[in-house]
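Sending over a structure as structure tokens; questions will come in a sec.
Only a single protein chain was left out; the remaining protein chains are all shown in position.
Read from first to last, the chains carry the letters A, B and C; within each, the first residue is number 1.
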């Protein structure tokens, strides 16, 4: 379960009946309907070109918790039924774990009872639930003017230069790019790389950056339930994500304190930092500056190149070749998922923060 | 709280009565005493040279949960009293947040009621509780032969080359180095950098790598309570930690699938991968290979160089200069803390894993 | 959420799309299918006579977590769609809270956004999810030979005398009774009372007792997560339940220590108590004796007699008369729900207990 107050649980398998999400603790009165969630889900398929051409017209059904277009305060379930799909391929690989996939760990952990078809619960498809929950979380964030932007800053060797701004124009610059990269030059180079890699039957990794504007200072519950820690944990629920860094991140390791420390300044009565190497978080608590972090995705594990593995039944070496068509770079499709997960965690922390805010004047009157 | 079964909570402040830890859910029968915990705590002060010369002879008191040298199954509290310290300096900075520190976020979140002296709960001193809990967790890991090694792989510009092995020799190569770096050449260069930086009144960041040997495959509870996610969240409780990556981590972003995927092989009847770019985790579950991750620490925030900030009371710009002496690189002192946090999370997941293992034969008899 | 390892969350509304349950943490390999769950659900409609004649042929759909007739270890969702029902009556009572119901508290808590039709999430219908989860939990309990029996011991003025035994015969004696009471004489008198009460348009309260056989000693996690505490909390999720007592319960208040204390005896090498006033729990931990507790249900709130209330919109006094037909005594229909909730909590504690059991020999070898 993600979250303490705004709580999110996932369920479903790639080739089972469907995938979905349970959201508990969501306040009443938020405008939600299936159209809105469908729209958010469709963002998982950006430009058709570099995402898998498998048809996934996700039609979300809200099974509970929404009444007459608003959340009711009761648990919300959103379910996305799977289409009929051919699972015969997966029978073949049942005992032959695919490199880079969770086939082997699933088999060990679940004693062979796991639904291995299409990766089961390890499929990227499970992220539909995260996006649905993120859509609800965003409605909560909107009440405080908090806006979350995720976008690609790297694919394979190509790095982008991005200056995030809290504007519709910036949002459009992301959505306009077939690879979700707001730097048009980098976007073109990334497309080139992807075309080349696809031709070779291979895949590429990537980096997704997220910037959050207008987050109130004071979110995060140290010493343990830090804002960065809760974000990191939740992000690792996204398949293929292998790293996360806040602010200057790993670059901080090679910096000096005099460079790394963000000087405090007052500007129009607001306390800000001149630089933002901390990524908007000090001591696990938001500081009012934009929240900035980056996550790395490994290259798509399924590739058309032959890969070595073993047949666990026979004990013999085996070779496996990815069939069907897959995204050459899962990072692209992950962009709205990262945005959704960020929104979920922030919605939860916004509620926690609010629990004190209500009492503030009553307690301070007491002091 | 860290953990679901082996649960760890921290308390205490830098200049209050002391710091400590509550451990719930620890099985009975583990050999623990104050000597052992004191020994682990003393590892936070490696070579005297590059860690703060402040005297911190931590004398842990076990307040509960241990009886006649063994854990009892009841909640364990370890408390480390603070020495009398001069807090007068902190009065000065009460309204002048230090760059890089949590002074400002603490003030906002806690409405000015926080114990600001020495950073309060944001002080590195709070990690004593983590090391104490890690000491207990290690006893549990030892029952399964799991061993955790943390060590420095980077300080400022100097990178080390390390080949971790599960051996006492490797452990000694870490402890022998004044900077906790098992690569002797790099260690020397790091020392040089530190000396130079200290002379300039500045500080350096660093990277701590961790390798865990002998972890059983099957630990981790996807879709949300993944092993990597739970580790990441817990690690962010360590002050100054800003990034975490598993296996090849951020490098995966620039790799191709054909390089990144770890081929499965059978070796002496065990399923292994030829490479370990995944860092021992697939789909949030341990795969039986060594668990490998790296975390980045920012440079020590307190430096002797003047830094710009604001006086929140007067609204005027201010300049602040770090007094006293501080570690030039917090990553060094963080090494045993990272090891401890890793041990805590693994102990928790070992217990969760065990909850199914007991039932395995009973259920499988049923199939 | 109920449970720490075997975790159960409910969702759904009485007149929405349906009701359901999410089960997380269930081990793989348990035999489950929709037939089995349908059978358990049908037990909520014992003899047709004293339960509401509304048609509720609950057809459970397993949306996830079960593959080829066995649990997979992944989250399980069971959904029971609602039939089309006439909700027009509820429009009438929208602003006129029914005495004994949660109409008013729901309106206050959810700011008027709650789905008030049929009581929404407060309807007895939500218990279908509990019964479905209980069906899964029972499969886990069966692996340890644990058996749970719930039955009526009181309806209105009629009290039964029951001697629970761990046998199919005892189970049949419960199911044979139209009121779920294994004492045939009491059962007849209860039927009489119910007929009379129904004729008068009124309803009756009742007591459900539960006896659990073969529970291993050692379940329960004091000081806070006691077995009795966790059971009590979970039981209060059943609508209409207002009290719970373990063993001799409230009678203990009028007893002396010399009567109340259960003497320890050894019988065939097993440690037992001669009496069972403690109801199988000492200090929050199961002691190996049968677990015994009773819960009280208030009379069905909806009755055909006119009842006084207020119209919250007009501020005028109002009179409300229950329409449709309702169970004259919700305790009867609650019997399998109490059994289910008990099974859920015990399954969770069995898993927690198992987490230590696996390590036992490894740790004890160490002592």
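Rule of thumb we're sticking to: contacts are C-beta pairs under 8 Å (C-beta built on N, C-alpha and C of every residue); 3 or more make two chains touch, one makes a residue touch a chain.
Bear in mind that the values here come from a model prediction, so they are computed numbers and not experimental data.
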item: Touch with the omitted chain, as defined above, among C:82, C:226, C:342 or C:358; value: C:226
item: Residues of chain B (touch criterion as defined above) contacting the omitted chain; value: 1, 7, 9-13, 16-20, 22, 24, 28-29, 61-65, 67, 70-77, 79, 109-115, 120-121
item: Hidden partner chain, residues of chain C it touches; value: 1-2, 8-11, 97, 99-102, 104-106, 108-109, 111, 121-122, 126, 154-157, 197, 202-207, 217-218, 220, 222-226, 228-230, 232-237, 239, 242-250, 252-266, 271, 273-274, 277-279, 281-288, 296-303, 305, 307-310, 312, 315, 317, 331, 360, 364
item: Chain A residues touching the omitted chain (full complex); value: 4-5, 25, 27-31, 70, 73-75, 140, 142-144, 221, 223, 350-352, 354-360, 362-367
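Just so we're on the same page, only the chains that are shown with their structure count from here on.
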item: Chain-chain pair with the highest tally of contacting C-beta pairs; value: A-B
item: Chain nearest the overall Cα centroid; value: A
item: Rotation angle superposing chain A onto its copy chain B by C-alpha atoms, nearest 5 degrees; value: 180
item: Geometric centre distance via CA averages, chain C-chain A, whole Å; value: 38
item: Whole-Å gap separating chain A and chain B, where each centre is the average of the chain's CA atoms; value: 26
item: Multi-chain contact sites of chain A, meaning residues that touch two or more partners; value: 1, 9-11, 109, 111, 121
